[in-house]
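As you look at this complex, bear in mind that one protein chain is not there, while each of the others sits in place.
As written, the chains take the letters A, B and C, and residue 1 is the first residue of each chain.
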Amino acid sequence: MFNPRTDLAVEAREIYNKNREVEIEGVSVDTKRMLGGIRIVTVNVLNEKGEKAIKKPKGTYITMEIPEVKHYDVDLHEDLTRALSEEILKIVDVKKDLKTLVIGLGNWHVTPDALGPKVISKLMITRHLKEYMPDELEEGINPVAALAPGVLGITGIETAEIVKGLVEKTKPDVVIVIDALAARKVERVARTIQIGDTGIAPGAGVGNKRMELSKETLGVPVIAIGVPTVVDAATLANDTIDSMIDSLIEETKNNSETKGFYNMLKSLDKEEKYNMIKGVLSPYSSNMLVTPKDIDALIEDLAKIIANSINISLHPSIDLNDIDRYLF
Amino acid sequence: MFNPRTDLAVEAREIYNKNREVEIEGVSVDTKRMLGGIRIVTVNVLNEKGEKAIKKPKGTYITMEIPEVKHYDVDLHEDLTRALSEEILKIVDVKKDLKTLVIGLGNWHVTPDALGPKVISKLMITRHLKEYMPDELEEGINPVAALAPGVLGITGIETAEIVKGLVEKTKPDVVIVIDALAARKVERVARTIQIGDTGIAPGAGVGNKRMELSKETLGVPVIAIGVPTVVDAATLANDTIDSMIDSLIEETKNNSETKGFYNMLKSLDKEEKYNMIKGVLSPYSSNMLVTPKDIDALIEDLAKIIANSINISLHPSIDLNDIDRYLF
Amino acid sequence: MFNPRTDLAVEAREIYNKNREVEIEGVSVDTKRMLGGIRIVTVNVLNEKGEKAIKKPKGTYITMEIPEVKHYDVDLHEDLTRALSEEILKIVDVKKDLKTLVIGLGNWHVTPDALGPKVISKLMITRHLKEYMPDELEEGINPVAALAPGVLGITGIETAEIVKGLVEKTKPDVVIVIDALAARKVERVARTIQIGDTGIAPGAGVGNKRMELSKETLGVPVIAIGVPTVVDAATLANDTIDSMIDSLIEETKNNSETKGFYNMLKSLDKEEKYNMIKGVLSPYSSNMLVTPKDIDALIEDLAKIIANSINISLHPSIDLNDIDRYLF
Partner (left out) sequence: MFNPRTDLAVEAREIYNKNREVEIEGVSVDTKRMLGGIRIVTVNVLNEKGEKAIKKPKGTYITMEIPEVKHYDVDLHEDLTRALSEEILKIVDVKKDLKTLVIGLGNWHVTPDALGPKVISKLMITRHLKEYMPDELEEGINPVAALAPGVLGITGIETAEIVKGLVEKTKPDVVIVIDALAARKVERVARTIQIGDTGIAPGAGVGNKRMELSKETLGVPVIAIGVPTVVDAATLANDTIDSMIDSLIEETKNNSETKGFYNMLKSLDKEEKYNMIKGVLSPYSSNMLVTPKDIDALIEDLAKIIANSINISLHPSIDLNDIDRYLF
């Protein structure tokens, strides 16, 4: 079955479910609501049936649906930071002296793609301190290292190669990868945080086992945290037209005069339509992104929220109120 | 008649012309092709009839339709720089010691809106040199000053207030204003350069005489140079659906079965449709922009091209080959 | 009498006092200590005698001597913000609806000179809100506007011309000017905040009445807030040699063998020495700056402290704890 591109498990599931009334076999879904209007959907892909159904490897996909992140709403920032930290702690077992390596994927110089590097810049980096001045660090600070390796076009090196080398040298217990994602729905952009334990396949690497960042390729658990920051233009147009056709179908349903068209519409297959649209837009659409007007501020805020939730998760002795004492 | 927002005169004209076969009274249009696949459309709004028809004040609107600006294609960069300079020199009479003030509108910190400030940063600023070390400057260097005042949200001051004060103090002979524009068609983004001699109404100022930057408000000729860098998401969806309905109309035209729908489609009014779409997208679309993936590099290149075309236009003794001796 | 360059009144006074034991006539000095190891010296130049003596116009010069600003020491940040606010409120009478214009001098692109623009970027800008949506603003928010006009080399326009035009258009009740200063002593860099009510003469404008920003030239009170961020290299060498010669004098004083040299040293005049050094260093020293290694972080912190102290001073209804609700 045809799927416009999405990096979000919860979307994959929806796409699949659209034409079905039943839940998917091999996939369990749990939903809960939290403070500050946060809704958390946990999708567990249990087996191959589930993998086939929603085209995501076996594992846990936590999707936090969050309110609009306003720049000045520090209360929401704090609720989000704590909620995200809770979910991280469900996947990562933070035992004493846990060694973590955080990788920030994406391109510093392209705003909607800079989430990963920005998170890195806001992390508490402690690995070298543990090594060179262990006595000066209080209890409950764990060794954290980080790298924003840049993208293939800038380094000429697959991110996976860089990370593999780094993992072999620094031997972390767990790797956390941060990335900006593409969403299928405009309303998901900057409104969803996804946490997964099945790793990630950066950019070019999609569908390329060799390039995956996962337990299989790195030998240690790989946690991926992502936020959709863009929608591709063709997808946007496609979704608009879907909704429009649905309303047309309504209008024409019981109208004998338009019966024929009604049938025609019903018979229109998603892929046909999507390609027709791509045709209409192309060649320009392929180079266009749909992104929020205030993407610069959004990336800044989301990076702070993700970085601090990692900070308070990995360092048991650090509370959110202490963060400013260690960071800007 | 209804018009989705556009800053481009050539688009305004098209919108208007769509349902007409004849040229517009009060508007003259001249088209020519140039080196490097550049097409230049000059729209002259001659009188009130013309003003009413395309909703732009009387004056000259030059639209350069340009090929895709590739980062490394310096030949194209040069062709564009020279071609733009030619058009500038048609509107600006560069006599000896012409005093020019260049204003870069827009927000440094929002990539697609940073065109104006970036152009300023690449200009040859000479006004102070003419004043403090006139003898060290060769013949044919004219006094040029520039300011990127920032946007209302950052300064709390209408750009027009800042510029008016500056014009009164520095008494330039001409003001050139650079701004990033919104286009109606994806294919116009970063593919059109508009030059006009009727000034501009920055952001909030639209339709607000007081806030206009024009000969009327500043007392000196105001040349506006703009490049569309974004399309709003609803507009994108709208245009896609237009084209789709056109093809549906084709399909259903001679098909008795869908005759009824054919008529329904024909009767669909643009505004209805646009609002329907806005409904479908909202509330998210209103905050979304459609912009090229490589907008960062595009802004950089376009700023260089515009700045250098201004440099060689305003300083008779400077040729493009000399620029590097004075600038980066 | 000879003075190496200094922008700090308290230094000007010291230089003068060095060879005198008595306090200066026409100059009153008051010193107090505050929380967080802050020491505040208030120099009042009372009359022409005082002006002659320390080469600063009549007025009040408050010098806050502050501890090292550590990036993570938010308590100190808060103490400094509140203390600076107290001093500002002594010079600025913040009555209801006071209209303030804040000017950030300096060059965005040169780190030690970017203090002014950075402060602007962290201010609560409210003038436009008061104008366009007065009802949405709570009591006790006053209209604040701001501009970072850039430096002469970038605009070709004297800052004073830009500011004068702006003041005429926007008619503020008071102007606050922020600037990065040059100190004479390394230990003053980033360790002193100076507040004065006699305005300022930006860069090139020094000793150029026309270019001054002051009540005399703008027609409204002008408050200047500055922090030394650099020392010039020759000054550094000069001071080192002073201290060294002092110790040599000690060594040689009672030693008949070196009596002759002792006398020679005593007779060495400051200016001679300074020029000898300039000779030794030149031509390189003239282009060199002495600045802290972590100047980037220092500028960031100091800008936040100054901006927030202005924010809580100008808006009676805003407390430091609210700031984050309005700003990033």
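Note that a residue touches a chain if its C-beta (ideal position, glycine included) is under 8 Å from a C-beta of that chain, and two chains touch if they have at least 3 such contacts.
In this text the structure is predicted, and so the values were computed from the model without any measurement.
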| item | value |
| --- | --- |
| Candidates A:Glu25, A:Asp97 or A:Glu161 - the one touching the absent chain | A:Glu161 |
| Given A:Leu80, A:Val110, A:Val144 or A:Ile299, the one touching the chain that is not displayed | A:Val144 |
| Touch list for chain A against the chain that is not drawn | 120-121, 125-129, 143-150, 152-158, 161-162, 164-170 |
| Footprint left on chain C by the chain that the document does not show | 109-111, 186-187, 189, 231, 233, 236-237, 240-241, 243-244, 247, 252, 255, 257-261, 264, 276-277, 280-281, 284-285, 287-294, 296 |
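FYI, only the chains that are shown with their structure count from here on.
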| item | value |
| --- | --- |
| Pair of chains whose C-beta contact count is the highest in the structure | A-B |
| Farthest chain (mean CA position) relative to chain C | A |
| Chain centre separation in whole Å, for chain C relative to chain A (CA means) | 47 |
| Chain B-chain C separation of Cα centroids, rounded to whole Å | 42 |
| Gap in Å, rounded to a whole number, between the CA centres of chain B and chain A | 36 |
| Touching two or more other chains - residues of chain C | none |
